[in-house]
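See structure below.
Yeah, one chain of the complex is gone here, protein chain that is, but the others are all in their spots.
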Amino acid sequence: MVKVYIVGVGLTKIGRFFDKGLRELFAEAAFKALDEIGNETVQALVIGNMTSSSLGEQDNLGALLADYAGLGKIPAFKVEAACGSGGVAVYTGYSLVASGMFDIVMVGGVEKETEYPTRIVSKALAQAADAEYELFHGISFTGLNALVMRMYMNEYNVSRDEMSIWPVLMHKNAVKNPYAQFRFEITKEQVAKSMMVADPIRLLDSSPIGDGAAALILASDKVAKKLTDTPIEVAGLGMATDHIYVAYRENILSFKATILAAKKAYETAKVCPKNIDVAEVHDAFTVLGFMNLEDLGFSERGKTPKLMDEGRFWPGDKPTVNPSGGLKARGHPVGATGVYQVAEVVMQLRGDFPGVNVGGDIGLAQSIGGLGTTVTVIILKR
Amino acid sequence: MSMKISVPRVWREIKAHYLLEATVCNKCGKIHYPPRPICDNCGNRNLFRRKLSGEGEVLTYTIQYIVLEGYREYAPIVFAIVKLKEGVKILAQLTDVEPENVKIGMRVKAVLRKICEDENIGLIKYGIKFKPV
Partner (left out) sequence: MRPARDVGIVGWGACIPKFRIKCSEIGKTWGFPPEYHGGLIVSEKTVANIDEDTTTMGWEAAKNALVRAKINPEEVEAIYVGTESKPYAVKPSITVIAEALGITPKILGADLEFACRAASEALEASIGLISSGMIKYSLVIGSDTAQASPGDVLEFTASSGAAAFVLGPRGENTVAYFEGSYSYITDTPDFWRRQLAPYPMHGEQFTGDPAYFAHIIAAAKGLMNKLGLRPSDFDYAVFHQPNGRFPLKVSVKLGFPKEKILPGLITPMIGNTYNASALIGLCAVLEEAKPGQRILLVPFGSGAGADAYSVIVEDGIEEKVHLAPTVKELIEDKIYINYTYYAKFRGLISKFSF
């Protein structure tokens, strides 16, 4: 297989942009990434997106965006794996280059979530679950995660305030990130007093609704060096899926798909958890942040909230977790999130991330679609 | 006028939703809900259908205040994962219970209830919810 490098990245700020649609958001990120490679021609485009169909009445996203961003009449298509679409887009883009089919591929992620009121957006996001057996009952995606959070707190005897360290740290990290949706600090008291969405999940346990786009340029080893002085290698990838009907799973407090995807990624990159310097993980809700660190092998089951409270995973620790602020505070433009994470880790390793930058040689990005249903783990090396 | 609930879809899933019909592996005995055509445990494709008891206990639950389009009048909605006495876990709503009285381990049984309706002209969607025993 051809070695694959990331040679350019571009991000938009995440927020509620009523003046921008899917195409404007994507073009902004794409132009930034193209600028990093001297506007070299890309040969194919892979787009990660979840809700263009349900909220944007837009299918055929590949053609639309390739055309609008002036990428030419290249092969272009969307991949969809709910909130994990971005990670799967990177996974797909990687295969196109690794297979030798293309030398330069753009992977984009874009999401436009603010076209409708929350109750309608929530319905679209809930489509990540099993429509016929979960969404059938009217449960929201937050509701599903709340079932897991209560179980986690009950099983490991973790209090509300102990859980709150996650959003507190994420908001702290995001303050310096110019792309983040939330750039202010919060306290545990504020978390405990924030609006109850689906008990025990409160508003400040939840990643926000937001618009955003991210773009990466993937290149083969043949051309990577010609396009940039700082190529970052995609050293390992893993992807796995699990029963979509959450109640079917034997163990609800661990995502099998994360464990399998991570195993594969660590193996292909020939590294282990303790080698990871910086990680961006999929903390759509507080409980997921902790579970992910446990499933990725960074922490012991049920102990993560306490460890984080004691300073573990903070900037400078190994790994530093979510220096971007994570989904919680950087924001979660659903299908774009996985692309943001990879771009952020690239910048961490290049040393030019404009927020909390911890440097390092090896980074990891984990993206989840649904409630642990589709997971990608991507390992990058400087 | 619109039709927001798919009629064929509701119709074809009646057995699974009204009667909690599962598929059971005739080789290893594993019970599958939602029903599936192949055993997840042993790969056997020879499965038969069986109604589940509808009796079980609450494994975990949430009280959902921010609800999806079409569910405001039902809010707050209590959702739970219920472990049936057959060992099968099922996601459903709890009903006829005040949210503050829901507890993990609470014994519940299945009842037929209205899940939602397509405004006041469309289909009424029925399904199983659980209520305290």
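We call the chains A and B, going by the order they appear; numbering starts again at 1 in every chain.
The criterion applied here is as follows: a contact is a pair of C-beta atoms (placed from the backbone, for glycine too) under 8 Å apart; a residue touches a chain by one contact, two chains touch by 3 or more.
Bear in mind that the values here come from a model prediction, so they are computed numbers and not experimental data.
Put simply, the hidden chain is in touch with B once you look at the whole complex. Of the candidate positions B:3, B:28 or B:124, contact with the unshown chain belongs to B:124. Between the chain not shown and the residues B:9, B:72, B:85 or B:103, the one that touches is B:72.
Residues 14, 18-19, 51, 72-74, 93, 95-96, 98, 111-115, 124, 126, 129 are the ones on chain B that touch the missing chain.
Keep in mind that, in the parts below, only the chains that are shown with their structure count from here on.
Inter-chain spacing, taken between the CA centroids of chain A and chain B, is 31 Å. Looking at the complex, you find that chain A touches chain B at residues 118-120, 122-123, 126, 130, 132-134, 136-140, 142-143, 146-148, 150-151, 154, 195-201, 243, 245-248, 252. Partner chain A is touched in their complex by these residues of chain B: 9, 13, 16-17, 32-34, 40, 59-72, 74, 77, 79-81, 89-93, 99, 104, 115-116, 125, 127.
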